[in-house]
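Every protein chain except one is present and positioned as in the full complex.
Chain nomenclature is as follows: A, B and C, assigned in order of appearance, with residue numbering initiated at 1 for each chain independently.
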Amino acid sequence: MKTRRVTVPAMEAVMGRTMPVLDHGFVRVVDYMGDDGAVAQAARVSYGRGTKTVSDDRGLIRYLMRHAHTTPFEMCELKLHVKLPIFVARQWIRHRTASVNEISGRYSILDREFYLPQHDVIGTQDEKNRQGRGAALSASKASKYLGILSRDALKAYDHYERFLGIKGDKTTEKAVARELARIVLPLNYYTQWYWKTDLHNLLHFLALRLDSRAQFEIREYAKVIAGAVKRWVPLCWEAFVDYRLQALKLSRAEAAVVKSVLEGRDPRKAALGLSNRERAELKESMGIDVPSDG
Amino acid sequence: MKTRRVTVPAMEAVMGRTMPVLDHGFVRVVDYMGDDGAVAQAARVSYGRGTKTVSDDRGLIRYLMRHAHTTPFEMCELKLHVKLPIFVARQWIRHRTASVNEISGRYSILDREFYLPQHDVIGTQDEKNRQGRGAALSASKASKYLGILSRDALKAYDHYERFLGIKGDKTTEKAVARELARIVLPLNYYTQWYWKTDLHNLLHFLALRLDSRAQFEIREYAKVIAGAVKRWVPLCWEAFVDYRLQALKLSRAEAAVVKSVLEGRDPRKAALGLSNRERAELKESMGIDVPSDG
Amino acid sequence: MKTRRVTVPAMEAVMGRTMPVLDHGFVRVVDYMGDDGAVAQAARVSYGRGTKTVSDDRGLIRYLMRHAHTTPFEMCELKLHVKLPIFVARQWIRHRTASVNEISGRYSILDREFYLPQHDVIGTQDEKNRQGRGAALSASKASKYLGILSRDALKAYDHYERFLGIKGDKTTEKAVARELARIVLPLNYYTQWYWKTDLHNLLHFLALRLDSRAQFEIREYAKVIAGAVKRWVPLCWEAFVDYRLQALKLSRAEAAVVKSVLEGRDPRKAALGLSNRERAELKESMGIDVPSDG
Partner (left out) sequence: MKTRRVTVPAMEAVMGRTMPVLDHGFVRVVDYMGDDGAVAQAARVSYGRGTKTVSDDRGLIRYLMRHAHTTPFEMCELKLHVKLPIFVARQWIRHRTASVNEISGRYSILDREFYLPQHDVIGTQDEKNRQGRGAALSASKASKYLGILSRDALKAYDHYERFLGIKGDKTTEKAVARELARIVLPLNYYTQWYWKTDLHNLLHFLALRLDSRAQFEIREYAKVIAGAVKRWVPLCWEAFVDYRLQALKLSRAEAAVVKSVLEGRDPRKAALGLSNRERAELKESMGIDVPSDG
């Protein structure tokens, strides 16, 4: 089709293509609106003659990202078709500034597809990080886990079909309502939705979901979407990496400690306000080791 | 505690009280802000001297509701603690203009509590209404359904505990991470959250979820919340019932048919634009029967 | 440019074209995403096999509109460039679910352009409707009004330029900061913005701003945007007109009165709950005249 709208050839190349995620999931770009230039254009409306000094789009986009002038990034939209396990959908839906049309288990019969993690990503409970995974589970334990998970999921689907009165390709009459039948299915079953959001909120989603503290499974989706964003708005993506994803945030006390060290002063006084966690993080990020006896 | 804030004695009386819903769920009022007077007060800021003619709060509130002047209703807030099955939570969360803190299966170990519907609300699939339940299932089929649902839920929890390495009160080491263990649980397990929203969005939630097309289970929650709203803001509730819940919306074509009948004209011409569904609904709501060969 | 995105030829034809509104304002379509088919497509994801019975897009879209299934309409986006008086912008901005980049009087120097109403739309204050205009002002009074408005606006701009130290094309040094200079300008000065919203929220905007109770000036913008929407998504627009714009909402009491009349019963009992305003509106919309002595 011909259009007078701004068009991104690199994005057109992947439109409609199903990008696989996990064992049965996918992300597919359904539609997009805007490009790097659309972000700069919206900013130029706001700052008018004030943006003359910033001659090029890249400089302007980096300025906007650096100073958290977020509204121009709202001027681009991305619409995705996503297939994802229900427990991932439950995390994802918490991002409220998005439009969603999810397949409904009240209207439709869900497919017999469920998520089984790969052996090597089945982690044990992390001892320190209460929300995360630690080392990989032993091979035999992982096999047992997968065996149970798989058998339970299959049996649940058998029961689901039985409730629905499905035999082969037919449905017997007087079966349980779909909305009640589906409640037997476990959280690793796949669902699908159309999901649409603007670039600002998409980047916020990615900042949270690419983070190492996000659950592995949703991170896999975030990575695939990040790849699409990089194609779509490469200048915004570069600025996002430099000023947000790989930026370092120092608390008031951390900044004071770093400054002390830089100026050759004893950092222990400045370090008094640090929690143990901050102490550990400062050592990791900046290599500064402040004795905890202050 | 003493306060200078507006206070609603009828609401204070139920604060903190656990109002049961379904077999293990509940709704509990944690906090509220504002009352009927606060809605009127905010409207008076907007309309200033213009509201002198509306002498009392009731009249003003009815005027606001009638004309969909919704912002003054946003000036009241309600915070609830809710325990609800996951499949209900998945419908509920679609109301985006609310604040939510849900128990996290990544941090916490979920309780062994799941939803089993009462015998008499286990419906068959409705033939016409694709999203709903029809007549009750036969007693024997309902028993079978409940038996399977119950056994599956119990076994899933056994597996959940096994994954987590729980034996009695202890946890064995090197167990599966909580975030992976929980995915074996089915959708009828209970979750909990704090949920806070403003009165305007709450009434919108109730309008949708008290509707006969909403799933029975979420309707049960809506009914209990409606009871609390009635205590809290009785004038808003009355106006909501009159102008929204029990209001009748006639499409352009339906209104033309009604008018024809009222004016003694043949309604068949006006009825040409009606769909079969509209024809049926018009008969039900107004008793007007227009032959479809119209 | 070539694209694989859904494209609407009728919309392409007006893209970038400046559609004039009021004396100096305009609306210009900058970009759009989706079409009628995109709404139906998103609904089909949700309702899956349940939508098989609704064979065509038109029927499905009408069903969605009729039952206020609003989320599929969020799947389309429209981005506009608008030039509008500040007092109109202040009403417009109250629609919060939109993205906005407005020209900033802190960064830029505003243009010498202000709104003067046409003679025939300068109304007197309506006696009953406290928010509206009644009959046209007398010609001589209207001329006086316009003369004062115009002189004040021109003088304000002279002062604005003087504060900014502008002489001819040059700026003298040490002038008042732009952010302080602009506060001398009156509310009829024009501003500009990029405004982007989804179709659901756009239709809500139009429902409120096409209404006869909306101020004339913002209604003029709504009319022009409505024209663009009609080109863009003709099936959604038709459904919107039938089920929302020209729909008739009867309150609980009004519906009871109408039913009484239809069934040949005395409506006076049902009419007891009607306010005088409702009585008047019922007479106007349905021709039913219930004596107020009930």
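As a working rule, a residue touches a chain if its C-beta (ideal position, glycine included) is under 8 Å from a C-beta of that chain, and two chains touch if they have at least 3 such contacts.
The structure presented is a predicted model; accordingly, all values stated were derived computationally and were not measured.
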Residue, one of B:Asp31, B:Asp56, B:Asp211 or B:Glu263, that touches the chain absent here: B:Asp31
Touch with the omitted chain, as defined above, among C:Val29, C:Leu60, C:Leu84 or C:Val100: C:Val100
Candidates C:Gly16, C:Gly134 or C:Gly287 - the one touching the absent chain: C:Gly134
Where the missing chain touches chain B, by residue: 1-7, 12, 15-16, 31-34, 38, 41-43, 45-51, 71-72, 74-75, 77, 79, 81, 99-104, 107-109, 192-194, 196, 198
Missing-partner contacts on chain A, residue numbers: 47, 50, 53, 59, 62-63, 66-67, 94, 130-131, 213, 241-243, 246-255, 258-259, 261-263, 273, 275, 277-278, 285-288
Positions on chain C where the hidden chain makes contact: 85-87, 90, 93-94, 96-97, 100, 104-107, 115, 117, 122-126, 130-134, 137-138, 141, 145, 148-149, 152, 155-156, 159, 162-164, 174-180, 182-188, 215
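Going forward, only the chains that are shown with their structure count from here on.
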For chain B placed onto chain C, the superposition rotation in degrees, Cα atoms, nearest 5: 180
Whole-Å separation of chain centres (CA-atom averages), chain B against chain C: 31
Contacts with 2+ other chains: residues of chain C: 47, 50, 71
